[in-house]
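Note sheet for the following structure.
Missing here: one protein chain of the complex. Every other protein chain is in place.
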Amino acid sequence: MATSFTVQRSTSGDITILALNGFLDAHTAPEFEKVIQEEFDAGRVRLIAECGELTYISSAGLGVFMSFIEDIRAAGGDLKICNLTPKVAQVFEILGFNSIFDMVPTVADAETCFAGPAREV
Amino acid sequence: MATSFTVQRSTSGDITILALNGFLDAHTAPEFEKVIQEEFDAGRVRLIAECGELTYISSAGLGVFMSFIEDIRAAGGDLKICNLTPKVAQVFEILGFNSIFDMVPTVADAETCFAGPAREV
Amino acid sequence: MASIERTFSLQVPSSTENLAMIREFVNGVGARAGMAAADVAKLELAVDEACANVIEHAYGPEVTKEVSVRATLDEDSVQIDIIDTGKGFDPTEIPQKNLEELAAERKSGGLGMRLMKKLMDEVHYEIIPGQKNELRMIKRLKK
Partner (left out) sequence: MASIERTFSLQVPSSTENLAMIREFVNGVGARAGMAAADVAKLELAVDEACANVIEHAYGPEVTKEVSVRATLDEDSVQIDIIDTGKGFDPTEIPQKNLEELAAERKSGGLGMRLMKKLMDEVHYEIIPGQKNELRMIKRLKK
C-alpha cells in the first residue's frame, strides 16, 4: 500500500541532505515537518531535499516546505530542492513554487547553490 | 491497473510454450482459453504453460487448465505447468491440481517430461 | 489499532473488467488491517471469486447493476459482506464434485466456492429470494 514515507538524513559539511522516499501526503507530512524542525532546532539551516525517490506529493507536503522557508532564510540558511521526478515537479510548478524555491537537478547542483551568494528573502 | 494479461507463444519442435504474464482472472480467462483452443484446433497438443510472470490466478484461470486437459490427453498430448511463483502455486495446491497436472520448475523440466512415457489419463 | 470497528466499502458496475479494482480495494483493506502479505493474498482471491460469481451468475455483465463489497475490521478479524440483488441460488444444492470429475466433464467452473471456503475462516450465504443475497466471509487475524 502506498502509505509509506521515509526521510534519510546525511550530511556534507554544514549541509544536511534529506532524501525523501515514497508518498508525502496529509498523513505523512507531519513526519517530514518533524525532521526539518529537528534540523532547525539544532541550528542546521543549510538543507537539501533530495526528491529522486519521492513518488507523490500533495499540498500538505508542499506546505511543510512553505512554512519553514522564511525562518530558515532568516537564520541565514536555505532549503533547496533537487532531483524531482516529472510527476512531482509538475505539482511544484502548478503552484508556482519556483518563484520561492531553488529547484535544481542534482545534490551537487544544490551544494553549488549554497556556495554562491545568499538568495534574497 | 492490474487488469493486463498476455500470452506469448513460442515453439520448440512439436511443443508449444505459452508464457503467461499478468493477471489471469474471470476477465482475462477467455483470452487464455482462446489461445489453447487455437493450439488444440491446429493439432498442437504438447503444451507448456510457463508461469514465471503470472502474478495472479483465480478459479476462472484454473478452469481453463481443467477444461482442456482431458481433450488434450485424449489427443495424445499434455499440458504441463512450470515455473509457478509461490503465490500462484499456492492456489493450484489448495485445489489439489498436483493430482491432475505435472507441475515442474522449468521449461526444460517440462520438455523432459514430454520425452518420458505418457501420463495416464 | 483502535478497538473500534472500521468499515470500508466499494461499489462498482457489474463487469469482470472491474475485478481488478475490487482486488486493489481488498489489498488496501488488508494493509489497513495489518495482515501479512500471504493472508492479504487469500482475502484478495476469496473476494475476487465471490464478486466474479455475482457478476457472472447473479446479474450477468450488466454495468447498470452494482457489485457491493463491504469490509468491517475489528481487532480480531476482517469481515467481508458482498451483497447482490440478483436472481439468487441455493448454495446447498450446488454439487461439490471432485477435481477429476470436473476435468472429465470438461468443466471450467465449479472451483470458486471451494476456494472461498479454503481461503476464509467462515463463509455464510443468506439468500432472501427477490430481495437480497448476502455472502458473509470472515478471516480471523493472527496475533
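Per-chain residue numbering starts at 1, and chain names A, B and C are given in the order in which the chains are listed.
The rule we apply is simple: contacts are C-beta pairs under 8 Å (C-beta built on N, C-alpha and C of every residue); 3 or more make two chains touch, one makes a residue touch a chain.
What you see is a predicted model; the values in this text were computed from it and never measured.
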Footprint left on chain C by the chain that the document does not show: 2, 4, 6-13, 17-18, 20-21, 24-25, 27-29, 32, 63-64, 66
For chain A, residues in touch with the removed chain: 1-3, 23, 25-27, 29, 33, 56, 58-60, 62-64, 66-71, 87, 90-91, 94-97, 99-100
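Simple rule for what comes next: only the chains that are shown with their structure count from here on.
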Whole-Å gap between the CA centroids of chain A and chain B: 50
Cα-centroid distance, chain B relative to chain C, in whole angstrom: 26
Rounded Å distance between chain A and chain C, as computed from the means of their C-alpha atoms: 44
Contacts with two or more other chains, residues of chain C listed in rising order: none
Junction residues of chain A, two or more chains touched: none
